[in-house]
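One protein chain is absent from this view; the other protein chains keep their places.
Here the chain labels run A and B in written order, and each chain numbers its own residues starting at 1.
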Amino acid sequence: MFISNPFAELSASVSPAVMQAYVVVMAILVAAGTLFDIIHKRSARYFFDNWRESKTKARQEIGAGRMVTIALQTAVVDVMASGEFCNAQRRIAHLLGMYGFLIYVVTTVIMVFGYPTPATPAPSALTILWYIGALMICVGGYWFWFFIRVDVAAEGNSPFRFMRADLFVVMLVLSATFGLVWAGLQAAGASGSATVFLALYLLATTVLFASIPWSKFSHMFFKPAAALQKRVAEADGTRSNLPAPADAPAKFGSPAKHAHHY
Amino acid sequence: MRRRKTVYVDSDILVVGGGMGGCGATYESRYWGRDLKIVCVEKANIERSGAVAQGLYAINCYMGMHWNENQPEDHVRYARTDLMGLVREDLGYDIARHVDSTVHKFEEWGLPIMRDPVTGRYQREGKWQIMIHGESYKPIVAEAARKAATEIYNRIMVTHLLMDKQRKRVAGAVGFNVRTGDFHIFRAKAVIVAAGGASHIFKPRSVGEGMGRTWYAPWSSASAYALPILIGAKMTQMENRIVLTRFKDGYGPVGAYFLHLKTYTQNAYGEEYEKRWYDDTKALVGDYIDQHPVPTCLRNHAILKEVAAGRGPIRMVTKEAFQDPHKETVGWENFLGMTIGQAVVWASQNIDPKHVNPELTTSEPYVMGSHATCSGAWASGPEDYAPAEYQWGYNRMMTVEGLFGAGDAIGGTAHKFSSGSFTEGRIAAKAAVKYVSEKGKERPEISDGEIEDLKKAVYRPLEHYQIYRNEIVAGIVSPHYILPIHALQRLEKIMDEYVGGITVNYMTNEPLLTRGLELLGMLKEDVANLGAEDLHQLQRAWELQHRLLASECVTQHTLFRKETRWPGYYYRGDYPKLDDKDWHCFTLSRYDRDSGKWEMEKAPVYHIVN
Partner (left out) sequence: MPTFVYMTRCDGCGHCVDICPSDIMHIDKTYRRALNIEPNMCWECYSCVKACPQFAIDCRGYADFAPLGHSVRVRREEEKGTISWKIKFRDGREKDFVSPIRTTPWGSIPSPAELAPPTPEMLKSQQLAHEPEALKISALPALKPGQLKQGLV
């Protein structure tokens, strides 16, 4: 099944134009939702006000060269390598989810627009990537959901308890899961159940992209900005009012671990 | 009602509370009981729980016997003087003779204790105090307890102790997990109560957001008292609440300022004022005012009189001392090490003690057993020398068989502080191991019916809230339930106005106390209708019930003692003087949970004579 292009197979019953239109609508929803979120919450305004205020407090000027380095560090360490996470497991789960999502979305778009029908067969590397992306989302997402999620790990809640903060991650894993199931059933020729999962796949995907103003989706836009600001605060000497690291030499290797009993 | 999982935990020794006393008890239990199952249960996380969660900058109870600095007898005399003659000298001596070994172990474990650069001895802050860099005091002590315990259960709020079927001896405890909501039944052969004393039973000076900045930790919810009271253990000296003179609003400590930095107090006009009130105080308490050092309560008394005379605020004169950069550093680090909130207050109000003499205030009253006060359970004394009237069993055993205590839980032993509380935990633990190996070998039987009843009672506030929440549109006002914060504020108001809090300048009398008891009785009925929205609120609901029972006990004791023993802590307007003829004694109470009645009695005071 990994070499079959599920969208080309679907073109037998749904025209490629409809699929392409759906992708375009989703892209518009993401853009509009994010803009609405930023404007409605005035988060961009806060960000720029805060940026200006911290600049007036700077103890040392940051040159253009230094600024480029900081931006690069932010891009590579914080954005591309999820460097902000203090918990290694969470970092790995996040990287799986993030890169899985990117691969999943990009391959979907290429397949839907570039190889829409069986007459235009997609290279098998591309279709395999779509499945790998979806699987990465599932591995990272379910691992996070059932084991690492703070609601479970620190709050002691049941892993089946759902709250608003879960909207994004649940819709993401459901979209990937239903997508995989649908593609598998379709490839196996089980057209009846494939249709059911196609509907579920579309539902989860639509909610994922349409719920931006209510979900955590937009964190992918403001998190990098915040990471940049954090690095700038270190570089300009204000350090968010924090004391400098102590200059005592490192003596001990093993920080205390907190015990959990729930 | 939602089904709650029940978890059974069997142990030989159960330690309730993982603060200084509980960590000491856990550690020592393992030393003496190598094969025993030792379980410590804590409502927060022992890494940062109890009164030392924030750290400490001094250890206030250290003899220095090997340097011949002090002997245990000296400490007993000091505590006796400070508490106006009434302390359990057998218990106090016992802590003092062991405390040095505790402190020496702390240093070995990694606690940075400052040294005098000249003598090489521990840096003294005062006669009894040594200075430490104690930011990680609690994590270090918790590490020792973790290594020693069979199991440590964090985030479990213990609500009740259990008696065996015959109601002869203690049999364990029950509580609920604040995270998962599971019901926990701890069955044990001996129980050591090392829970916390009581903040928030009297209305604090700050009642808004700042109500959390009480002198004693807001999580000290009187469980040290309510747990033993409920199963009939006798309490002593519960009227002996403490009022602290502290820096205004942040309640930052003054000990290092007085003793080490040599700062002193004066009134708003820069005058010395204590001498002015000497005759007044002498008329109330007689020779006690001539003791050295002057008892803490009497120094409070002078402040209260001076402020009432219109010459407040009292200020700490810091400007001179703080010109010395070393002293300035000590002054600030002292706060950062144990009362960060005071540094926050000074930073926010631009108070730099180098340039301004900061204001002092007297706090709302607190009930606890480890500072300059000694409320707590009536406990058996050390076997080798305690008088017969103070011995009915094992050392630190309360009047309930198999039930031991340490720290705030044990009455009569003032001035034990952090090191003494840990030491008392060790003493109690050794006795508990002895008890388990000699008398308490069999596991006591627990009645299933009682467990079922307790389980229902424990979760009742959640269920009650869920049902009657349907009555109202939204918000927190309901005719069918009150929330824990509502009940807490009513409790604080009653105690404040009727039992001698800040708004009445610590004054009370029989009619006020009697009325206070009536109002507490109604509150007790109302807490049957507490509503709790979630598990966090359920914890608050049980903390409130512990505070309420302890408050009732405090009020009964205050009514019973017909004198004013500690002017500056509280005043009986109808008996304004100290009365050694009738009241040179301990007050004891016992609560009967079936009838809800209190029995009061006096107990004799034994002093060390030369």
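One rule holds in what follows: a residue touches a chain if its C-beta (ideal position, glycine included) is under 8 Å from a C-beta of that chain, and two chains touch if they have at least 3 such contacts.
Just so it is clear, the structure is predicted and the values come from calculations on it, not from any experiment.
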{"item": "Residue among B:P72, B:P253, B:P365 or B:G500 that touches the chain left out of view", "value": "B:P72"}
{"item": "Given B:R4, B:R443, B:K524 or B:H584, the one touching the chain that is not displayed", "value": "B:H584"}
{"item": "Options B:R48, B:K439, B:K493 or B:R590, residue touching the unrepresented chain", "value": "B:R48"}
{"item": "In subunit A, positions touching the absent partner", "value": "84-87, 90, 149-151, 153-155, 163-166, 216, 222-223, 225-226, 229-230, 240-246, 248-256, 258, 260"}
{"item": "Residue numbers in subunit B that touch the chain omitted from display", "value": "27-28, 30-32, 34, 43-45, 47-50, 53-54, 65-66, 71-73, 80, 85, 89-90, 93, 97-98, 100-101, 104-105, 109-112, 133, 135-136, 140, 143-144, 147-148, 155, 178, 206-214, 217-219, 249, 329, 332-333, 336-337, 340-341, 343-350, 352, 382-387, 423, 426-427, 430, 433-434, 437, 536, 539, 580, 584, 604-609"}
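Following the convention adopted for this analysis, only the chains that are shown with their structure count from here on.
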{"item": "Complex interface listing, subunit A residues touching subunit B", "value": "155-157, 256, 258-262"}
{"item": "Contact set on subunit B toward subunit A in their complex", "value": "45-47, 139, 143, 146, 151-156, 177, 179-180"}
